[in-house]
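Only one protein chain is missing from this complex, and each of the others stays in its spot.
Think of it as A, B and C in the order they're written, each chain with its own count starting at 1.
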Amino acid sequence: MGEFRRVKIGVVGLGRMGRRHVYNLMYRVPRSQVVAVCTNLPHEIEWAQNNEEYNDFGVAIYEDYDKMLQHPGIEAVWVSTSTDVHAIQSLKGIEKGLHVLCEKPLSTDLDESQRVVDAAAKKPELKVMAAFSRRFDASYRDAAQKILVDRAIGKPFMVRSQTGDLLDTTGFFVRYATRNGSIFVDCAIHDIDLTLWYLDDPVPKACWATGSLQHHPELAESHDVDNAVGVVEYWGGKMAYYLCSRTQAHGHDVSTEITGTEGKIQVNVIPRTNKVVLCNKDGMTHEVEREYWDRFEHAFATEAQEFINSILHDTPVPLPLATGQKVMQIARALQSALWSGEVTRWNEKGEIIYEGKPKWETVMNGHAK
Amino acid sequence: MGEFRRVKIGVVGLGRMGRRHVYNLMYRVPRSQVVAVCTNLPHEIEWAQNNEEYNDFGVAIYEDYDKMLQHPGIEAVWVSTSTDVHAIQSLKGIEKGLHVLCEKPLSTDLDESQRVVDAAAKKPELKVMAAFSRRFDASYRDAAQKILVDRAIGKPFMVRSQTGDLLDTTGFFVRYATRNGSIFVDCAIHDIDLTLWYLDDPVPKACWATGSLQHHPELAESHDVDNAVGVVEYWGGKMAYYLCSRTQAHGHDVSTEITGTEGKIQVNVIPRTNKVVLCNKDGMTHEVEREYWDRFEHAFATEAQEFINSILHDTPVPLPLATGQKVMQIARALQSALWSGEVTRWNEKGEIIYEGKPKWETVMNGHAK
Amino acid sequence: MGEFRRVKIGVVGLGRMGRRHVYNLMYRVPRSQVVAVCTNLPHEIEWAQNNEEYNDFGVAIYEDYDKMLQHPGIEAVWVSTSTDVHAIQSLKGIEKGLHVLCEKPLSTDLDESQRVVDAAAKKPELKVMAAFSRRFDASYRDAAQKILVDRAIGKPFMVRSQTGDLLDTTGFFVRYATRNGSIFVDCAIHDIDLTLWYLDDPVPKACWATGSLQHHPELAESHDVDNAVGVVEYWGGKMAYYLCSRTQAHGHDVSTEITGTEGKIQVNVIPRTNKVVLCNKDGMTHEVEREYWDRFEHAFATEAQEFINSILHDTPVPLPLATGQKVMQIARALQSALWSGEVTRWNEKGEIIYEGKPKWETVMNGHAK
Partner (left out) sequence: MGEFRRVKIGVVGLGRMGRRHVYNLMYRVPRSQVVAVCTNLPHEIEWAQNNEEYNDFGVAIYEDYDKMLQHPGIEAVWVSTSTDVHAIQSLKGIEKGLHVLCEKPLSTDLDESQRVVDAAAKKPELKVMAAFSRRFDASYRDAAQKILVDRAIGKPFMVRSQTGDLLDTTGFFVRYATRNGSIFVDCAIHDIDLTLWYLDDPVPKACWATGSLQHHPELAESHDVDNAVGVVEYWGGKMAYYLCSRTQAHGHDVSTEITGTEGKIQVNVIPRTNKVVLCNKDGMTHEVEREYWDRFEHAFATEAQEFINSILHDTPVPLPLATGQKVMQIARALQSALWSGEVTRWNEKGEIIYEGKPKWETVMNGHAK
């Protein structure tokens, strides 16, 4: 009988996503073992203490992140807190010699996230990854196979991609939004990441964006909008355009189209929560996933499995940290274009050569009242 | 730290489905532990011995089913052998005081399967279930919610349901078919089960069927066909019609429509393997699941989780054994109608009052050469 | 400047369909000229007299069919009355030496319709056609091209076809139903006709049917049902199954699937009234055609154009009358099976060798109250 090794993991952050990571690690990743969780929010502590499953699985509960990092035998940390503490918590994990899987993005500040990249580079024995769940989704992977391997659409040159969240009327989103960066940084980074993937790592040349505030007036304080459209021109005749929306009425509507010289691939252009259609006097209706978890639950499981495998077999992480940096730079440039109303420009090396200054008045005048 | 209990399981049968059960128990059911597997086929034994995962997880490998039943601590068996030994293996498990999850059907012989039902009834402390995976599928459950709870289609009175398997050109299917009953018994029992579910346990009144042999001439020897259509009239103005096909060109095409007085629910009428569409000079194309596992992997996981939970919490199994008996009776009546060319009839108590005799010559004359 | 000849037409019957035929002839068939219409219903007479368009186009209005047949220069009649007078009106037209396009079916009585076929055969210079609109629909024709010419699905052997009408709550349908034959005769003849087309004129071998009365209790008096399913086995391993429904909640749902040894063609399996989808809190919804005209308006135009062309160029009518006879024989056999609960059987020449006797009590007992 062989030895069955499980990677011991601590999860920091027990909000919606943190709990889901724990669930996934328990139910979908048999080679992992959640040995500890950590949160500094009293109601989350209480929730965890009362959680029968956590008890059964023997999960230790910490209020202090530094203490969790010293949990006996801990090998890896899962960072699923709000974006503003991603980098510092990742750095601490790396410093302690732990593998780190950090929710995207590492930081909304490029310098800060670069420090994580640098720290990881100094400890190549550690697996450090920023989670981009779509890279692990079966449909996006099938698209990649068809585009990059089968060459089913000839030479790809254009991406249309959107991240549309269901309108949240509970107030949860507004509280969350202020800590997670503005709309392009929070939403479009997935779409930009897909663009880099499918268009074979193109270099941005120019971008412009506009947006509107339709439902969440509270966002005006942080100069954010709840719907935004951006276009990025890449060097070499490539281009991409993105919609970010916080206010979809029908569900979580996240789709991507990649156009090449000989065809087009669509991913989830018609979202469907399952295989049921109701036919009644209104016509034929299908429901749409309510949120990213409904859409990407299996992708998160695959992500966790593959990350754990990279630890067990000491192979490269599925997605290099550096990709995330490029993505974030473009997301911030779009945000900057939205705020300035001007075109952001790059040279052929991908260095920004022009960026407008925010004109808050202008931005806000365009918004719905 | 609480105690974390896992139900110890032995799996018998290491064919395609048996391996998948093991996979599911390992990866999707943290409260289960596969402690043993059993097969009498040398190449399956060898495959298991070389399986790194089985080694890592500490799975014992048996050639002899009786010996596996004596594996230390074993609490439950998963029967995934060919149909002809389902009943005897289930009975042995029950006799040993083990919980049993048996692949559908318990038997193609109604008397034999009744013996399993009776044996289980005598040991109510045991959980014994015949697996009907569709009952655990998110889409079929959503349909049930809409039909039976929300009453979204008024009073349901008609079911159209089909089980279409991808044409198998490897010879695997023909070898498998001879041991698993004829077409209605092997395929339509899922569709019949759904009918009983959605039409609120209707009593059959009459049925008729016809079929054709298009691709697998070898099946003629066992009087089987590879495509068959049957209609069942139920008492009280209800009805259902079924297609079973072994020869779908495009994939695993399993769909159901339930019509009520105020609407219709469709489940998987347009099958899709994922969310990708390829647009090229041929038009717009999406792929279809290749086989039942692609379609029902998550349902099998849910089934295993819920069955394990019924053991852990000593609650009723999700689906009573008796349902399977009713289903099988109707499937056999359809098969009998196909073989006789005559209408099978039931009285209002659900007792068969007329059944034609097989006319093998007639059946075979209708088939394609 | 050339001579521009238009075929002068009289239309008998000014109900829903008759008016549409007039519209189509006016708007879609420039080589036709509606010179007269005829109806014996006072409110239809009045409607026509007040119709500005009829006035403008110079359409004469008759109460007496015999008189219309003597309208100066009349060359053809369009018979769109209720089924019970189709044959007699067609015969009178033929007798007068006029071309005749008659709504399907020629008659619900096979002897009567045979008399029309015989009469037409004696005047081969006349164009006489029973209208089967689906033969002129672009989608069904595309299916025929793919199946019969391109051989895109190998050898076709199975048809599933349904005619589902929107539930009518106005009482119109019940009044209409009593004069137009029972459900298989009125609905399934299109589906049977498609079967003969796509399966290359197969000979029926056996059929069975069942049905249910869900919404229109008035139909019980004429032993009709409002939902029925029938299966037809054809000689040579071919088969077809049909649903007829008068009570669809969501719209006019008419679809057909043709399965061959190498693929399947679907026609209108997901009905859509147009290209609009509404996404809102209920999900994604599209509407469905309300009735056959929404679905087949263009087919009727093509039918009229092609029939007129066969007159102008003295070419064969697009669809021979004899096809309609075969179709009707099968439709009646299904109806007979529904009424008797027994299997109707044919020999290899297509002659009926067994047919059960109606058991009205039994039929009605099965119905919903």
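Simple rule for what comes next: a residue touches a chain if its C-beta (ideal position, glycine included) is under 8 Å from a C-beta of that chain, and two chains touch if they have at least 3 such contacts.
Note that the coordinates shown come from a computational prediction; the quantities given were computed from them, not determined experimentally.
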Subject >> Selected from A:Trp78, A:Phe157, A:Tyr198 or A:Trp346 as touching the chain missing from the view >> reply: A:Phe157
Original post:
With respect to the chain omitted from the figure, which of A:Gln33, A:Ser80, A:Ser107 or A:Thr247 is a touching residue?
Top reply: A:Thr247
**OP:** Determine which one of C:Asn40, C:Ser139 or C:Gln329 touches the chain that has been left out.
**Re:** C:Ser139
**OP:** Since one chain isn't shown, list which residues of chain C touch it in the complete complex.
**Re:** 1-5, 26-30, 52, 55-58, 60, 138-139, 142-143, 146, 152-153, 262-269, 271, 274-281, 284
**OP:** Against the chain that's been left off, what residues of chain B make contact? List them.
**Re:** 248-251, 253, 270-273, 279-288
Original post:
What is the set of chain A residues that contact the non-displayed chain in the whole complex?
Top reply: 153-155, 157-158, 160, 205-206, 208-215, 227, 229-231, 233, 235-239, 241, 243, 245, 247-250, 259, 261-264, 269-270, 341-343, 366-368
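As a working rule, only the chains that are shown with their structure count from here on.
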Original post:
Since chain A and chain B share one sequence, what rotation angle in degrees maps the C-alpha trace of one onto the other, as a multiple of 5?
Top reply: 180
Subject >> Rounded Å distance between chain A and chain B, as computed from the means of their C-alpha atoms >> reply: 39
Original post:
Using mean CA coordinates as chain centres, what's the chain A-chain C distance in Å?
Top reply: 56
**OP:** Name the residues of chain C that each touch 2 or more other chains.
**Re:** 248-250, 270
